[in-house]
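Working notes, structure below.
With one protein chain held back, the other chains of the complex are shown just where they sit.
Going by the order they are written in, the chains are A and B; count residues from 1 in each one.
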Amino acid sequence: MTATEHAPPIEHDPTDHVHEHPSDAQYVLIAAILAAITALEVATYYLDFFKKNFVALLVALIPMMIVKFGIVAAFFMHLKFDNKLFRRIFITGILLATFVYMIVLFTFHVFSH
Amino acid sequence: MTDVAVHHDPAPGEHGWTQTGVSNEKLGMWVFLGSECLLFGGLISTYMLYKRTAVKGPLPHDLYDIPFTSVSSFVLLMSSMTMVLALSAIQRGDHERCRVWLATTALLGAVFISGQVYEFTGFVKHGMGYTTNTAASSFYTLTGFHGVHVSLGIVMLMSLFMMSLRGRLPQQRSEVVEIVGLYWHFVDVVWILIFTVVYLIP
Partner (left out) sequence: MAIIEAPDSSAPLALPSGGTVSAHQALGVFSRPGQSKGWRSWITSVDHKRVGVLYGASALLFFCVGGVEALLIRLQLVHANGTVLNAAQYNQVFTMHGITMIFLVVMPLGAAFMNYLMPLQVGARDVAFPRLNAFSFWCFLFGGLFLNSSWFLGGAADGGWFGYAPNTNPIFSPSHGMDFYALGLLITGIASTVGAINLIVTVINLRAPGMTLFKMPVFTWMGFVTQLLIVFAMPVITVALFLLMFDRNFGANFFNVNAGADPLLWQHLFWIFGHPEVYILILPAFGIISEIIPVFSRKPIFGYPFMVVSGIAIGFMGWGVWAHHMFASGVGPLSVAAFSVSTMFIAVPTGVKILNWVATMYGGRLHFTTAMKFAVGLVAMFTIGGLSGVTHAVSPSDLQQTDTYYIVAHFHYVIFGGALLGFFGGMYYWWPKVFGFTLSEKLGSWHFWLVLVGMNLTFGPMHIVGLQGQPRRTYTYEKGYGFEFWNMVETIGAFVIALSVLIMFFNIFSSRAKAKREHLVVGDDPWDARSLEWMVPNPTPAHNFDEVPIVTHLDEFWHRKYGEDDRGRAVRIAATADVMQKGDPTGVHLPSPSYWPIVIAASLPLIGYGIIFNLGFAALGGFVLFLGIYGLGLEPSTDPDAAHDHDDHGPHDDGHDEDHEAAPDAEEVTVDD
(Lines give C-alpha, C1' and ligand atoms only; values in the text may rest on other atoms or scores of the structure.)
Protein backbone atom coordinates (compact mmCIF):
# COMPACT_ATOMS: atom_id res chain seq x y z
CA MET A 1 0.00 0.00 0.00
CA THR A 2 2.87 2.39 0.02
CA ALA A 3 3.42 4.60 -2.89
CA THR A 4 6.89 3.30 -3.38
CA GLU A 5 5.71 -0.24 -3.83
CA HIS A 6 5.99 -0.66 -7.51
CA ALA A 7 2.93 -2.37 -8.83
CA PRO A 8 3.40 -3.64 -12.35
CA PRO A 9 1.58 -1.59 -14.93
CA ILE A 10 -1.62 -3.43 -15.52
CA GLU A 11 -2.15 -2.95 -19.18
CA HIS A 12 1.39 -2.86 -20.26
CA ASP A 13 1.52 -4.71 -23.49
CA PRO A 14 4.24 -7.31 -23.07
CA THR A 15 5.12 -7.08 -26.73
CA ASP A 16 5.98 -3.41 -26.50
CA HIS A 17 9.43 -2.45 -27.57
CA VAL A 18 10.28 -6.05 -28.18
CA HIS A 19 10.71 -5.41 -31.87
CA GLU A 20 13.72 -3.41 -32.79
CA HIS A 21 13.07 -0.37 -34.90
CA PRO A 22 14.39 -0.61 -38.45
CA SER A 23 17.98 0.35 -39.06
CA ASP A 24 18.94 3.44 -41.02
CA ALA A 25 19.58 1.37 -44.11
CA GLN A 26 16.12 -0.11 -43.83
CA TYR A 27 14.63 3.37 -43.51
CA VAL A 28 16.36 4.39 -46.70
CA LEU A 29 15.07 1.26 -48.40
CA ILE A 30 11.54 2.07 -47.25
CA ALA A 31 11.91 5.58 -48.61
CA ALA A 32 13.09 4.14 -51.91
CA ILE A 33 9.98 1.96 -52.06
CA LEU A 34 7.84 5.00 -51.36
CA ALA A 35 9.62 6.93 -54.08
CA ALA A 36 9.08 4.08 -56.52
CA ILE A 37 5.35 3.99 -55.76
CA THR A 38 5.19 7.74 -56.23
CA ALA A 39 6.87 7.34 -59.59
CA LEU A 40 4.23 4.79 -60.57
CA GLU A 41 1.51 7.17 -59.44
CA VAL A 42 2.90 9.97 -61.53
CA ALA A 43 3.27 7.58 -64.46
CA THR A 44 -0.52 7.17 -64.59
CA TYR A 45 -0.68 10.81 -65.53
CA TYR A 46 1.30 10.20 -68.70
CA LEU A 47 -0.36 7.01 -69.87
CA ASP A 48 -3.16 7.43 -72.39
CA PHE A 49 -4.82 4.26 -71.15
CA PHE A 50 -5.70 5.90 -67.85
CA LYS A 51 -6.81 9.12 -69.49
CA LYS A 52 -9.55 7.21 -71.27
CA ASN A 53 -10.33 4.79 -68.50
CA PHE A 54 -11.28 6.56 -65.31
CA VAL A 55 -12.21 3.45 -63.35
CA ALA A 56 -8.87 1.86 -64.13
CA LEU A 57 -7.18 5.03 -62.91
CA LEU A 58 -8.99 4.79 -59.61
CA VAL A 59 -8.18 1.09 -59.32
CA ALA A 60 -4.53 1.93 -59.89
CA LEU A 61 -4.19 5.06 -57.78
CA ILE A 62 -6.28 4.38 -54.67
CA PRO A 63 -4.45 1.19 -53.62
CA MET A 64 -1.09 2.88 -54.17
CA MET A 65 -2.18 5.79 -52.02
CA ILE A 66 -3.32 3.46 -49.26
CA VAL A 67 -0.09 1.47 -49.42
CA LYS A 68 2.02 4.62 -49.16
CA PHE A 69 -0.10 5.86 -46.26
CA GLY A 70 0.27 2.50 -44.56
CA ILE A 71 4.01 2.30 -45.04
CA VAL A 72 4.63 5.75 -43.59
CA ALA A 73 2.30 5.09 -40.65
CA ALA A 74 3.65 1.62 -39.94
CA PHE A 75 7.38 2.27 -40.27
CA PHE A 76 8.12 5.98 -40.03
CA MET A 77 5.49 6.54 -37.36
CA HIS A 78 6.44 3.22 -35.73
CA LEU A 79 2.87 2.03 -35.44
CA LYS A 80 4.01 -1.44 -36.37
CA PHE A 81 6.35 -1.57 -33.39
CA ASP A 82 4.74 0.67 -30.85
CA ASN A 83 2.04 0.24 -28.25
CA LYS A 84 -1.25 -1.02 -29.70
CA LEU A 85 -3.02 1.89 -28.05
CA PHE A 86 -1.62 4.36 -30.57
CA ARG A 87 -2.74 2.23 -33.48
CA ARG A 88 -6.25 2.00 -32.08
CA ILE A 89 -6.58 5.74 -31.57
CA PHE A 90 -5.26 6.60 -35.01
CA ILE A 91 -7.32 3.96 -36.79
CA THR A 92 -10.43 5.13 -34.93
CA GLY A 93 -9.85 8.61 -36.28
CA ILE A 94 -9.24 7.39 -39.82
CA LEU A 95 -12.23 5.06 -39.86
CA LEU A 96 -14.59 7.61 -38.34
CA ALA A 97 -13.49 10.22 -40.84
CA THR A 98 -13.82 7.81 -43.76
CA PHE A 99 -17.22 6.62 -42.56
CA VAL A 100 -18.91 9.96 -42.00
CA TYR A 101 -17.42 11.80 -44.95
CA MET A 102 -18.05 8.97 -47.40
CA ILE A 103 -21.70 9.00 -46.40
CA VAL A 104 -21.82 12.74 -46.90
CA LEU A 105 -20.26 12.47 -50.35
CA PHE A 106 -22.65 9.66 -51.27
CA THR A 107 -25.65 11.75 -50.31
CA PHE A 108 -24.29 14.45 -52.60
CA HIS A 109 -23.93 11.86 -55.43
CA VAL A 110 -20.30 12.82 -55.83
CA PHE A 111 -19.38 9.32 -56.95
CA SER A 112 -22.14 8.81 -59.47
CA HIS A 113 -21.26 10.40 -62.74
CA MET B 1 8.96 10.57 -19.63
CA THR B 2 11.77 8.39 -20.76
CA ASP B 3 14.56 10.36 -19.18
CA VAL B 4 13.10 9.88 -15.75
CA ALA B 5 12.96 6.21 -16.40
CA VAL B 6 16.66 6.25 -17.00
CA HIS B 7 17.37 7.56 -13.52
CA HIS B 8 14.91 5.41 -11.64
CA ASP B 9 11.59 3.85 -12.33
CA PRO B 10 8.96 6.31 -11.16
CA ALA B 11 6.50 4.96 -8.64
CA PRO B 12 2.75 5.38 -9.00
CA GLY B 13 1.79 8.98 -8.28
CA GLU B 14 5.25 10.22 -9.07
CA HIS B 15 5.81 12.23 -12.13
CA GLY B 16 6.58 10.10 -15.10
CA TRP B 17 4.71 7.03 -13.96
CA THR B 18 1.97 5.89 -16.28
CA GLN B 19 -0.41 2.99 -16.14
CA THR B 20 0.29 1.95 -19.72
CA GLY B 21 4.02 2.52 -19.82
CA VAL B 22 3.73 5.08 -22.61
CA SER B 23 4.41 8.73 -21.93
CA ASN B 24 1.62 11.26 -21.59
CA GLU B 25 3.15 13.44 -24.26
CA LYS B 26 3.30 10.79 -26.92
CA LEU B 27 -0.20 9.57 -26.14
CA GLY B 28 -1.47 13.14 -26.26
CA MET B 29 0.11 13.62 -29.68
CA TRP B 30 -1.54 10.49 -31.01
CA VAL B 31 -4.94 11.54 -29.71
CA PHE B 32 -4.39 14.89 -31.38
CA LEU B 33 -3.48 13.23 -34.66
CA GLY B 34 -6.61 11.09 -34.42
CA SER B 35 -8.56 14.31 -34.08
CA GLU B 36 -6.75 15.87 -37.05
CA CYS B 37 -7.97 13.02 -39.27
CA LEU B 38 -11.47 14.44 -39.06
CA LEU B 39 -10.23 17.96 -39.74
CA PHE B 40 -8.46 17.03 -42.96
CA GLY B 41 -11.20 14.58 -43.85
CA GLY B 42 -13.68 17.44 -43.80
CA LEU B 43 -11.48 19.67 -45.92
CA ILE B 44 -10.75 16.95 -48.47
CA SER B 45 -14.47 16.11 -48.69
CA THR B 46 -15.31 19.75 -49.25
CA TYR B 47 -12.85 19.83 -52.12
CA MET B 48 -14.24 16.62 -53.60
CA LEU B 49 -17.75 18.02 -53.40
CA TYR B 50 -16.83 21.29 -55.06
CA LYS B 51 -14.18 20.40 -57.58
CA ARG B 52 -16.71 20.18 -60.38
CA THR B 53 -19.46 22.53 -59.25
CA ALA B 54 -17.92 25.85 -60.26
CA VAL B 55 -20.06 28.03 -62.50
CA LYS B 56 -17.03 29.79 -63.97
CA GLY B 57 -13.42 28.82 -64.46
CA PRO B 58 -10.64 28.36 -64.34
CA LEU B 59 -10.78 25.19 -62.29
CA PRO B 60 -7.79 23.90 -60.36
CA HIS B 61 -7.62 20.90 -62.67
CA ASP B 62 -7.17 23.15 -65.66
CA LEU B 63 -4.07 24.66 -64.12
CA TYR B 64 -2.30 21.83 -62.32
CA ASP B 65 1.31 21.33 -63.26
CA ILE B 66 1.58 17.66 -62.38
CA PRO B 67 5.34 17.29 -63.00
CA PHE B 68 6.03 20.24 -60.72
CA THR B 69 3.74 19.00 -57.96
CA SER B 70 5.19 15.52 -58.30
CA VAL B 71 8.61 16.90 -57.52
CA SER B 72 7.41 18.82 -54.48
CA SER B 73 5.48 15.76 -53.28
CA PHE B 74 8.65 13.76 -53.64
CA VAL B 75 10.52 16.37 -51.61
CA LEU B 76 8.00 16.14 -48.79
CA LEU B 77 8.10 12.36 -48.89
CA MET B 78 11.86 12.37 -48.57
CA SER B 79 11.62 14.78 -45.65
CA SER B 80 9.82 11.99 -43.80
CA MET B 81 12.85 9.81 -44.34
CA THR B 82 15.28 12.44 -43.08
CA MET B 83 13.01 12.97 -40.08
CA VAL B 84 13.14 9.33 -39.13
CA LEU B 85 16.91 9.33 -39.63
CA ALA B 86 17.18 12.28 -37.24
CA LEU B 87 15.28 10.30 -34.65
CA SER B 88 17.39 7.24 -35.23
CA ALA B 89 20.54 9.36 -34.82
CA ILE B 90 19.56 10.90 -31.52
CA GLN B 91 18.45 7.53 -30.19
CA ARG B 92 22.01 6.38 -30.81
CA GLY B 93 23.32 9.55 -29.18
CA ASP B 94 24.72 10.88 -32.43
CA HIS B 95 23.82 14.54 -31.91
CA GLU B 96 25.86 15.82 -34.80
CA ARG B 97 24.02 13.68 -37.31
CA CYS B 98 20.69 14.33 -35.62
CA ARG B 99 21.17 18.06 -36.20
CA VAL B 100 22.13 17.49 -39.81
CA TRP B 101 18.98 15.47 -40.45
CA LEU B 102 16.76 17.88 -38.52
CA ALA B 103 18.08 20.76 -40.59
CA THR B 104 17.65 18.76 -43.79
CA THR B 105 14.08 17.94 -42.86
CA ALA B 106 13.28 21.57 -42.15
CA LEU B 107 14.95 22.56 -45.39
CA LEU B 108 12.97 20.02 -47.43
CA GLY B 109 9.81 21.28 -45.75
CA ALA B 110 10.76 24.82 -46.68
CA VAL B 111 11.37 23.75 -50.28
CA PHE B 112 7.89 22.22 -50.31
CA ILE B 113 6.33 25.40 -48.95
CA SER B 114 8.21 27.54 -51.45
CA GLY B 115 6.94 25.27 -54.19
CA GLN B 116 3.42 25.76 -52.91
CA VAL B 117 3.80 29.53 -52.87
CA TYR B 118 5.18 29.43 -56.41
CA GLU B 119 2.32 27.20 -57.52
CA PHE B 120 -0.32 29.44 -55.95
CA THR B 121 1.20 32.54 -57.51
CA GLY B 122 1.02 30.91 -60.89
CA PHE B 123 -2.62 29.96 -60.36
CA VAL B 124 -3.53 33.48 -59.40
CA LYS B 125 -1.76 34.80 -62.49
CA HIS B 126 -3.91 32.47 -64.59
CA GLY B 127 -7.02 33.95 -63.07
CA MET B 128 -7.82 31.50 -60.29
CA GLY B 129 -7.96 33.57 -57.11
CA TYR B 130 -9.26 32.48 -53.73
CA THR B 131 -12.71 33.88 -54.45
CA THR B 132 -12.97 32.90 -58.10
CA ASN B 133 -15.19 29.86 -57.64
CA THR B 134 -16.13 27.08 -55.22
CA ALA B 135 -13.40 24.78 -56.48
CA ALA B 136 -10.72 27.42 -56.05
CA SER B 137 -11.89 28.32 -52.53
CA SER B 138 -11.86 24.71 -51.41
CA PHE B 139 -8.55 23.96 -53.13
CA TYR B 140 -6.76 26.88 -51.52
CA THR B 141 -8.32 26.19 -48.13
CA LEU B 142 -7.33 22.52 -48.14
CA THR B 143 -3.79 23.02 -49.38
CA GLY B 144 -3.47 26.17 -47.27
CA PHE B 145 -4.36 24.28 -44.08
CA HIS B 146 -1.82 21.67 -45.03
CA GLY B 147 0.75 24.35 -45.75
CA VAL B 148 0.17 25.95 -42.35
CA HIS B 149 0.70 22.56 -40.73
CA VAL B 150 3.97 22.10 -42.62
CA SER B 151 5.10 25.59 -41.65
CA LEU B 152 4.40 24.95 -37.97
CA GLY B 153 6.30 21.71 -38.33
CA ILE B 154 9.27 23.64 -39.70
CA VAL B 155 9.13 25.96 -36.68
CA MET B 156 9.16 22.93 -34.41
CA LEU B 157 12.07 21.37 -36.26
CA MET B 158 14.07 24.56 -36.05
CA SER B 159 13.32 24.79 -32.34
CA LEU B 160 14.62 21.26 -31.91
CA PHE B 161 17.68 22.15 -33.94
CA MET B 162 18.41 25.16 -31.74
CA MET B 163 17.86 23.13 -28.58
CA SER B 164 20.23 20.47 -29.78
CA LEU B 165 22.81 23.11 -30.68
CA ARG B 166 22.65 24.48 -27.16
CA GLY B 167 22.96 21.04 -25.66
CA ARG B 168 19.42 20.97 -24.39
CA LEU B 169 18.40 17.90 -26.28
CA PRO B 170 20.16 15.00 -24.58
CA GLN B 171 19.83 11.45 -25.76
CA GLN B 172 17.37 10.47 -23.05
CA ARG B 173 14.97 13.12 -24.29
CA SER B 174 14.91 11.69 -27.76
CA GLU B 175 11.19 11.19 -27.39
CA VAL B 176 10.73 14.89 -28.13
CA VAL B 177 12.17 14.30 -31.56
CA GLU B 178 9.95 11.28 -31.95
CA ILE B 179 6.82 13.26 -31.10
CA VAL B 180 7.64 16.11 -33.45
CA GLY B 181 8.39 13.39 -35.97
CA LEU B 182 4.93 11.90 -35.52
CA TYR B 183 3.44 15.26 -36.35
CA TRP B 184 5.70 15.63 -39.35
CA HIS B 185 4.91 12.20 -40.73
CA PHE B 186 1.21 12.85 -40.23
CA VAL B 187 1.47 15.99 -42.31
CA ASP B 188 3.26 13.89 -44.89
CA VAL B 189 0.57 11.20 -45.05
CA VAL B 190 -2.06 13.89 -45.44
CA TRP B 191 -0.15 15.10 -48.47
CA ILE B 192 -0.05 11.55 -49.82
CA LEU B 193 -3.85 11.66 -49.76
CA ILE B 194 -4.03 15.15 -51.22
CA PHE B 195 -1.59 14.35 -54.01
CA THR B 196 -3.71 11.46 -55.21
CA VAL B 197 -7.21 12.70 -54.48
CA VAL B 198 -6.74 16.33 -55.43
CA TYR B 199 -4.05 16.31 -58.09
CA LEU B 200 -3.89 12.95 -59.83
CA ILE B 201 -7.58 12.00 -59.98
CA PRO B 202 -9.21 14.40 -62.42
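FYI, a residue touches a chain if its C-beta (ideal position, glycine included) is under 8 Å from a C-beta of that chain, and two chains touch if they have at least 3 such contacts.
Remember, predicted model here, so these are calculated numbers, not experimental data.
Touching the missing chain, out of B:M29, B:L76, B:A89 or B:M128, is residue B:M29.
Across the interface with the omitted chain, chain A contributes residues 1-3, 5, 7, 9-11, 85, 92-93, 96, 99-100, 103-104, 107-108. Residue-level contact of chain B with the missing chain is found at 1, 3-4, 7, 11-13, 15, 18-20, 22-29, 31-39, 42-43, 46, 49-50, 53-55, 130-131, 133-134, 136-138, 141, 145, 148-149, 152-153, 155-157, 159-160, 163, 168-170, 173, 176, 179-180, 183.
Everything below uses one rule, namely that only the chains that are shown with their structure count from here on.
Those residues of chain B that touch chain A in the complex are listed here as 9, 11-14, 18-22, 26-27, 30-31, 33-38, 40-42, 44-45, 48-49, 66-67, 70, 73-74, 77-78, 80-81, 83-85, 88, 91, 178, 181-182, 185-186, 188-189, 192-193, 195-197, 200-202. Residues of chain A that touch chain B in their complex: 3-7, 9-13, 16, 21, 23-24, 27-28, 30-31, 34-35, 38, 41-42, 44-45, 54, 57-58, 61-62, 64-65, 68-69, 72-73, 75-78, 82-83, 85-86, 89-90, 92-94, 96-98, 100-101, 104-105, 108, 110.
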